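Here the complex is missing one protein chain, while the rest keep their positions.
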Amino acid sequence: MLRVGVVGYGYWGPNIVRNFNASEKANVVAVCDKNENALGRVRRNYPGIRTTSDINDIVRSPDIDIVTVITPVSTHYELAKAALENGKHVFVEKPFTSTTAEAEELIELAEKKGLKLMVDHTFLFTSVVKRIREIIEENVLGELYYYDSTRVNLGLFQRDVNVIWDLSPHDFSIMDYLIKERPLAIAAAGKAHINSKEDIAYIMVYFNNNIIAHFNVNWLSPVKLRTTLIGGEKKMLVWNDVDADEKLKVYDRGVEIKSKEGIYDLLVNYRSGDMWAPKVDQLEALRLETEYFVDCIEKDETPFNDGQAGLRVVRMLEACDRSLKNNGRMVYL
Amino acid sequence: MLRVGVVGYGYWGPNIVRNFNASEKANVVAVCDKNENALGRVRRNYPGIRTTSDINDIVRSPDIDIVTVITPVSTHYELAKAALENGKHVFVEKPFTSTTAEAEELIELAEKKGLKLMVDHTFLFTSVVKRIREIIEENVLGELYYYDSTRVNLGLFQRDVNVIWDLSPHDFSIMDYLIKERPLAIAAAGKAHINSKEDIAYIMVYFNNNIIAHFNVNWLSPVKLRTTLIGGEKKMLVWNDVDADEKLKVYDRGVEIKSKEGIYDLLVNYRSGDMWAPKVDQLEALRLETEYFVDCIEKDETPFNDGQAGLRVVRMLEACDRSLKNNGRMVYL
Amino acid sequence: MLRVGVVGYGYWGPNIVRNFNASEKANVVAVCDKNENALGRVRRNYPGIRTTSDINDIVRSPDIDIVTVITPVSTHYELAKAALENGKHVFVEKPFTSTTAEAEELIELAEKKGLKLMVDHTFLFTSVVKRIREIIEENVLGELYYYDSTRVNLGLFQRDVNVIWDLSPHDFSIMDYLIKERPLAIAAAGKAHINSKEDIAYIMVYFNNNIIAHFNVNWLSPVKLRTTLIGGEKKMLVWNDVDADEKLKVYDRGVEIKSKEGIYDLLVNYRSGDMWAPKVDQLEALRLETEYFVDCIEKDETPFNDGQAGLRVVRMLEACDRSLKNNGRMVYL
Partner (left out) sequence: MLRVGVVGYGYWGPNIVRNFNASEKANVVAVCDKNENALGRVRRNYPGIRTTSDINDIVRSPDIDIVTVITPVSTHYELAKAALENGKHVFVEKPFTSTTAEAEELIELAEKKGLKLMVDHTFLFTSVVKRIREIIEENVLGELYYYDSTRVNLGLFQRDVNVIWDLSPHDFSIMDYLIKERPLAIAAAGKAHINSKEDIAYIMVYFNNNIIAHFNVNWLSPVKLRTTLIGGEKKMLVWNDVDADEKLKVYDRGVEIKSKEGIYDLLVNYRSGDMWAPKVDQLEALRLETEYFVDCIEKDETPFNDGQAGLRVVRMLEACDRSLKNNGRMVYL
């Protein structure tokens, strides 16, 4: 039985506690938070869990195997480092760290210590993302043309990060999981209307081949949109995450060049065939993810959403910030 | 009675003929097209209309007052110039011309000759765009924050222009009509998958003030999306042009800063109030536009969608091409 | 070349003229209407078509082969009878007649005279209805369980008929086409709010087997709904006719009884699988229908939407009226 210490019991922490507790191979033994009200909520709901406001009660506790860091990003590095140094496996909320340097240091430390390090890219454990990955791997779409994501809503303003650091880790980790090719360069443009942090941003991602990716993130949208279009040579798909019943639709639609003799002889053929909405389960992704982490530790396997996956996302976030400061200029990764 | 000569009877020409003919102050007397089949269609449907494949039968005809140029953009300049030189009022399909230089020359020529020049920005005559303009002018939205447009579908590939020149004239003319401030700079990124012309592109438009604008145009989308979000300090609106019944929705939603003492004391307040979908008429925009052109000629008034409006759009299109060639670098207008 | 005389040039008449004219085997030679404005519209759009307000100029004209009766239902019998007596093939707008007696008489007359009689059940010529029929005939749905239709909108009030006679002929003819079994009985309930004719009604249709059918028709709905659910033992489909792109969806969903030993041991298994939206063409149904009528005459074949099909619909309409007058009591057909 792996014993879990949870650091941070704000919005996401309760889900972490509930899901590790649901495992038959793990249970949460302690929760740390600076906010006494948060700890009160822990005690009311889980009388058996120890609560503390001192991080050392977690990272140095001999009866804890896994430390989960569910705090603001600026504190991830320090907390994860302390946990690793004390021999704990670490599960870190996304985004992994505030800088690539921090991410690299944590990866190296975990490796040296032989500990598992996993970044909470929850979306990778949803049925819909797994189904899309299968579809791409089975080459249903053919060569990929574009990846176009819109993630907008009236957003929870974050005090210490802009909209990119808040929303794009989802998209960057999903794209990283779905598209094998590594991005070459990135460009971001945005605007801060409410405070000094951008609340709306647009991101272009360039690859070496035919793919182009684009991300629209916005905290000031009156409606919630969660739409990803992935276009390929053979088929195209639309993932609409706010549609309760038909999240994923695969379209047998496309364009084929028939002849290219001259500009005015170009014959383009449109295919407009059936649509197919594969069934997508409603299992809780975080439940699967926490179980997977426990399994990785037990079997001594490296999780696919490890520190390296977290680092790749942080590298893109960092590059976005550089591009934002340079009028949207392309930044090589 | 103003006599109209129509040059070009492809996809859009029949609508031009039908709508000028529906006016009580105008009628179409001649149609010119290089394609004999097109002329056959004219003769079958309108036995009274003269047909010709010689442009001079239109631009030099003494019984023609208005020449409408409904041909590929590369021919606009030459045809419009010939018509103006022969003393005809000119109605040009969008985009106005292939270059700003051409546009400026035509504007000057029309002015010198005292002739009316109008660019067919049909969307400006739709009830929904007029209603949005009223809403903005009545300051319902408050200070504008962003203008975000998505115009994607499985597109009709154009042989001689990329997706920006095909789709963005709509958006640029609408934005130009709705937002008083003039854009400062533009950046565009895209990719050509099928032939050498970009079939997918993303455009950022920068202003001097708080507004940011973004345009997503794509000929390779399996689904047709026509969505424009306009966010303001007080309210926000969503215009979904593929929704038959509720194209326009105004949301009483927004964000307010309550106090700003320190980063961690920032109090952001979310308003999430009613939504309101003003009724939007289904009148045919082109019918109103052609009538307006006739009226401008009769009353000797300058149309608001004149050569200058057309030029502003061409200037943005030209800047997009420059940006595309420079890795999406910002181009000043 | 079959020569067509059109009686009635109101809302639907122009479509009839345009579609018969589009045939290479037919053309409209004369239009009759009591309204001089309507005839003016004919002359403006079709200078070659004769216009008249005297029905005899159509039914007795020696140069007319087909008479199309596109007038209010109360006049169908008399007009169709006159046309048949004068040796014309007859195409009648739905509903066929005001009574089954009239329908039977016309069928008999046409048979005696060896003339074709077709009722304009346009929906049967849409791609979507044909696709649904294929799906049912291929037994994709398995044994049929129910047919549930909603056809509501803010309706064009008819002066002389209630909402059932206005809207249900569509549904009754579609059900008659899709479901091989003949209905056994019908019951209808409704209410008249605006004048003496029911503006809202609900209709139950009973069969000898497991199927049950229900129709919701309403002229007082603020929104336009056109939804038909067809449930079967194996699969179920939803036809949403107001969805421009995905009208037809087939769901691999259902219920299976696993064991039935006792009430409390009943094991019901739910299947919730993929959804599939077959491509549906956008061809104009009326174009196909008019061509089909011309073909039936040329090849001397009986159209499937003949007088008998029209009669079956009228029989149901008549039964609805009887049920309405008897507190919704079931009326045997």
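For clarity, chains are labelled A, B and C in written order, and residue numbers in each chain start from 1.
Please note the rule applied: contacts are C-beta pairs under 8 Å (C-beta built on N, C-alpha and C of every residue); 3 or more make two chains touch, one makes a residue touch a chain.
Please read all numbers here as calculations on a predicted model, not as lab measurements.
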Listed residues C:Met204, C:Leu288 or C:Leu333, member touching the removed chain: C:Met204
Option touching the unshown chain, where B:Gly10, B:Gly48 or B:Gly273 are the choices: B:Gly273
Chain not shown: contacting residue from C:Thr51, C:Asn216 or C:Asn305: C:Asn216
Option touching the unshown chain, where C:Val238, C:Cys296 or C:Leu311 are the choices: C:Val238
Interface with the undisplayed chain - residues on chain C: 145-146, 148, 150, 152, 154, 157, 159-160, 187, 189-191, 193-195, 199-200, 202, 204, 206, 210, 212, 214, 216, 218-223, 229, 231, 233, 235-238, 251, 253-255, 257, 260, 263-264, 266, 268, 270, 272, 327-330
Those residues of chain B which, in the complete complex, touch the missing chain: 246, 252, 272-279
Those residues of chain A which, in the complete complex, touch the missing chain: 47, 223-224, 242, 244-245
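Just so it is clear, only the chains that are shown with their structure count from here on.
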Chain B and chain C, separation of their C-alpha mean positions in angstrom: 42
Whole-Å gap between the CA centroids of chain A and chain C: 53
Where chain B touches two or more other chains at once, by residue number: 223
